[in-house]
Structure formats: C-alpha cells, structure tokens
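Removed from the display is one protein chain of the complex; every other protein chain stays in position.
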Amino acid sequence: MTASLQTAGGPDVPDAPLTPERRNAIITACVVGGAGCIGVAVPMVASFAPSEREKAAGGPVEVDVSSIAAGEMRIVEWQGKPVWVLHRSPAMIASLKNHDALLGDPDSKRNSNYPSPDYALKDPSTRSIKPEFFVAIGICTHLGCSPSGPFAPNENAQLGDQPGFFCPCHGSTFDMAGRVFKDKPAADNLQVPSYRFKSDSMIVIGEDQKKSA
Amino acid sequence: MGLHATQYKGLLGWIDARMPSLMTAFRTHMSEYYAPKNFNFWYFFGSFALMVLVIQLVSGILLAMHYKPDANLAFWSVEFIMREVHGGWFIRYMHSTGASFFFIAVYMHMFRGMLYGSYKKPRELVWLMGWLIFAALMAESFFGYLLPWGQMSFWGAQVIINLFDSIPLIGKWLSTWIRGDFVVGDATLNRFFSFHVVLVPLVLLGLVVGHIFALHDVGSNNPDGVEIKDRTDAKGRPLDGIPFHPYYTVHDLYGLGFFFTAYCAVLFFAPEMFGVFLEGNNFIPADPFQTPTHIAPLWYFTPYYSVLRATTSDFRLWIALAAVVLGVAVFTFMRARTRGVRYTVLAVMILAFVFAIVPKLQQDQRLWGVILMGLSVMVFALLPWLDQSPVRSIRYRPGWHKIVIGIFVVAFFVLGYLGMSPTTPTRTLVAQLCTAWYFAFFLLMPWWSRTGTFKPVPDRVTFAAH
Partner (left out) sequence: MKRTLFLVAAAAAMGTSLGLHAQEPRLDEWPRERATDLVALQNGARTFVNYCLSCHSANLMRWNRLNDIGLDDQQIKAKLIFGNQRVTDTMTVAMNPHDAKTWFGKAPPDLSVIVRARNTLEHVGTDYIYTLLRGFYRDRSTLTGWNNVVYPNISMPNILWERQGPREATLTRIEEKDIAPADGKGPTHRRLVQTVSQYDSNGVAAVTQTELDHGEPGIAYGFKPVDPAAAKAFDSQVADLVAFLNWMSEPEAQTRRRIGVWAIAFLVVFVGVGRWLNRVYWRDIH
C-alpha cells in the first residue's frame, strides 16, 4: 500500500516519501474526516428505521375482554402481527398443571429468542397477568406460520388428549399457555407481548404493566 | 501461471496480479497523471461538482425509499420525509441544497473554461462532453422539480412542456406524448420520477466518466494557457507538472472543507435561501385550477427564461437585423476552413431573416422565443469554434477582452435576476438589451476574440510557491 501513497516524483518534485509530519497530517485528516463521515452517516442510517408513521400504526391496541366468552379466543392485529386474546375456561386453566414433563421449556427459561415480559412470566404455568386471560402473539416460534386452535382434548391428532394449539406447517404443538411440547420442530414457547389491564374489562396490547401491579 | 507481474505487496499485490487494470487506472488517473502546478481557485469546481454528484446520488436514493410518485401522495410524502422519517429533514435539505450547489459549481467550472480557453484545441471533446453534462443536469433538475408536486412544480412543468406546442406540425402531439396526458398529471409525474431516478443519473454517470477520460487523454489546461506537455524532462514528465495524487487530492480536500462549510451553512441555517432555493409557492399542493400569480423557474434556469420572455413580437425586428449583420459579416470576413461552412452559416442567416420579418412566412414570437432560449443554452457548446483568439488564457489577451467578458457576466446575472421577477415594459427592454449583448458576445466572437494587441505567452507557467 505504501507504494501508492508515495509521490511518483517529478522534475520539480523530489521523490519525497512519507515523512513523519506528512503521515501525522494524513492520519489526523482521516480521523477528523472519518468523524465527519460518521456524523453524516448517522441520519442516513437512522432514516431506515421505522418512521413516526410506522410507529403510530404499530401503536398500542385496546381490546375489550368483557365481550369474550369463556373458552373463546379473539384475534387482533398489533404491529402487523396476529395477537391471540383467549378467555381461558376453568377447565383450560386446570389443564395447565401436571404435564410439565411433556413440555420443552415448562418454566420459560429460554426467553431470549422470543422474549416475553417478566410480569407475564410470574406464574410459569399460566404465562399471563390474570389466569383467565391469555395473551400471546399467534406466530409459531419455528418458522412463523400461525398455529390453529385452541383445540379441546382429543380434538386434534397431534395434540392427543392435551388441549392446545397446533401449527399445520411443520407440526409443532403448544399448550393452553403457549408452551411448546417436547420433540417438536419449534424450540421456544409462544411469545407474550407487552400488555396491561387498563381496567378489569380492557387490556391494552403494546403497553407495559406498571410496577404497582 | 497467467498471473501478472506486480510491484505491490500483500492483498494489493494479490489483486494486482489478477486485475492489473485497477492499479493501472489509479496510476494513469491519479498518481502518474501530471497536472499543471499552477491551478488556482477556479480549478476547484470540477471536483466540487463531482462531490455534489455523489451527494445527490446518495441523498436521492435515501429519499426514494420514502417518496411516493403519485399525484395524490407526492406532496405529503415529501413532508412525511421532513417530519416523520428519522433524519429525513436532513436528507431532504441535502438534496435541495445540493441541486443549487451543483449548478453553482458547474457554472463556476464553465466560467473557468471561458477564462483560460480550456475548450480550445485539443480539448474540444472535453468541452462538448461537459456541455452534454450541463444539458443532462438541466434535464435532471427539470424532472426532479416536478416530484414535490407543489404549485411551482406543477405550473413550471406545464409551462415548459407547453413550449413544445410551438414546434410547427408536430408540436401539439409531441407535448401530449411527453406528458402522457392532456395536461400535466399523474402519468407525467410517474415517468418524470423514472427519468429523474434512473435514466438521467445513468446518462450523467456515463458522461462524467467520458468527460474525465477525455480530459486525461489530452491533459489539463492551466491559468496561463501554456501546454505543459511541450516541455518535458528525460523521463517524459512535464516540467511544470505534478502528480495529481497526492498533490491535488490533498489540495482538493482542503478546498472541499470551504465548499462544505458554505454548503452546510445554507443547509442548516437558510435552506430556503429566501425563496430562491426552495420557493414558498411550492409549499402549496399542486392545483390544476389555480395558477400562482408569479411563476418562475429555479434560479439556475432564469437567465434562459429571461431570453424566452424578452422575445416579443417587436424583438423579431432585432433578430432580423442581427441576421443581416451576421450574414454580411460571415460572408465577408469569416475565415472558415471550408466554403461549405461559410455558405451554411449564410443560409441559416437568410432563413432567420425570412422567418423573422418577411410577412406570410414570419413565425410568431412564441416559436422564436423557444428557438432563442434553446440557442442561448446551446451556444456554449460552440465556443471552441467561435473563439478564434491566438492565445488561450485571458491573462495574455488584450485588456479590453476582460471588459467584454465582464459585461457578458453582468448581462447573464441581470437576465437571471429579471427571470425571477414579473415583467414590466422597462424590464423587458433591459432583458432585450442583455439578450442582444449575450448573443453578440458569442456570435461576434470570431472577430472580437482575435482583435487587439495580444501579450506574449510565456514558455513556462507562472507559479508562486505557497
């Protein structure tokens, strides 16, 4: 590389190589110029990020849960994704105990790929703020299809006598708290989005539960 | 083994052994391109223009990520970029300020050519390619200006495309074909977007490469107009030449600092430049039913726009007069190489006279206005042949040549200023006088440029160490 930086010389120009002063000047110019280039690059790179319009469209969504009957599930759109709001019946809640041995990650220890908020994971068996309402992003953690369900016991061949959800693309199954069953293509539990109870009958998806709760 | 011999080491050597064209290009165009050592202030603007081209390409690509070329969405999408895209305002202002600075750099660059005779033999092709770049740049900014879809965008495009109507026989069909509709509309916007983002940038890039190659093939001129290749040393290197790299890379970097300072001062503190760079009227969404009271093109087009508006029905009289004078002068005095050239020019002058003044064949002033406006842009391309001065540089020409060029510059600025303002009878008269000087400067150049006492041109460049 040094060959190119040296002057090729000329009649009026002695073949002066890179003197220390020249080298210092070049390095300083590169550092200062580089800082300038980074400064200019910052807004350019930032322009790729979601704009205010996208953020507004991806804003929180309110769902009135009082209108969802026990055992029913409503699907709403949030940030372009399907979010399940399932009103779990007592039978469904009861089904969440006693099958930890069948689950791939019963205590939601693997939380990094599809992170769910801490307040939702306080009770690892229900994975929700209130046991009656299960909120989850309805996207399979394998490769992104939307699983079908909820299925009652013995309603779906892959699930067998377990109630839960079944993803038709590659056969992963999840229980009524979105926990993935063992030996399935998916390795992570379904992601729970941030959400909070604005009142007993209204949840807001996309906003965090305040600490006091 | 098929590898080339290389003087370089390491990764560079590996590449050079397989693709020597890279380093050959570097040597030919940078480290062993011998440029005259006496470049002055006027010689910065070529590299400034190149820098602005890069800025426009980068900011343009980023804008195109968010802009919507639809008549209903365009205006809002630009404001969306300004307000809601992170850093969007900065990118938008980069592009709008860049457009104006591109023309500042290019006009200064062209003026250098006029001062030092850079277009004279053997650099005519460099000049012609440069003129094509200038024309492409005008097209690029014309197409680009429609995109924000403001009042000025819309009506400016409407007026300029309607100029094509005045072409005899095919005019009306042609302007409809260009627009894709009967008036400027969504169809026009979409195709102008395609031209502005893809077509003309590709053309510009090709022309710029050609321009630089053409220059490097013959070598750069200098403020003294001395041909440095006439005096070389034992190794064939010009005595007054220095390698472009590192001397001029470093020099241009220094100059760029000043240029960027001016550019950023405008971008951050006066992006509208009091309505000259970003016009107030363009913050009103385009309305096909309401023409603004005051349509003006952007400042870099205003001199030629002035010429268009100065061409009134009375002005045709002047055109006819000019045609007679030039016709006589050409026939009597012109020392063209071939008789063919003399007779062609004479024929053109006779036709001009006929179409300007002879009843029945007289063309209306709208067509003449378009012709003169077009000529006022094209005449620059003819400089290598109009300028018959025996010396290149203004430094060794008769002193009064400076006054002639000075008045031309003043006329150019006056025309530019008038083009931004509404017309009054007095202003039209002034514009006509300036137009007359403008064309006289060029068309009479074969005579005045070789008249007077020329100073002796030195053998070597004049240079003060700094």
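Think of it as A and B in the order they're written, each chain with its own count starting at 1.
Definition applied: contacts are C-beta pairs under 8 Å (C-beta built on N, C-alpha and C of every residue); 3 or more make two chains touch, one makes a residue touch a chain.
Just so you know, these numbers come straight off a predicted model, no measurement behind them.
Within the whole complex, the absent chain has one touching residue among B:W14, B:W177 or B:F268, and that is B:F268.
Interface note: of B:M114, B:L256 or B:L382, the residue touching the hidden chain in the full complex is B:L256. Within the set B:L53, B:I242 or B:I319, the residue that contacts the chain not displayed is B:I242. Where chain B meets the missing chain, the touching residues are 37, 76, 79-80, 82-84, 89-90, 93, 242, 246-247, 250-251, 253-254, 256-258, 260-261, 264-265, 267-269, 271-272, 274-276, 280-281, 283-285, 293-294, 420, 463, 465-466.
On the side of chain A, the interface with the absent chain consists of residues 12-14, 16, 19, 21-22, 25-26, 28-29, 32-33, 35-36, 39, 52, 55-56, 59, using the contact rule stated above.
Quick note on the criterion: only the chains that are shown with their structure count from here on.
Rounded to a whole number, the gap between the C-alpha centres of chain A and chain B is 53 angstrom. Those residues of chain B that touch chain A in the complex are listed here as 7-8, 10, 12, 23, 26-27, 31-32, 34, 37, 58, 62, 65-66, 80, 83-88, 90-91, 233, 237-243, 245-247, 253.
Note for the complex: chain A touches chain B at residues 1, 3-5, 7-13, 29, 33, 42-44, 46-49, 51-53.
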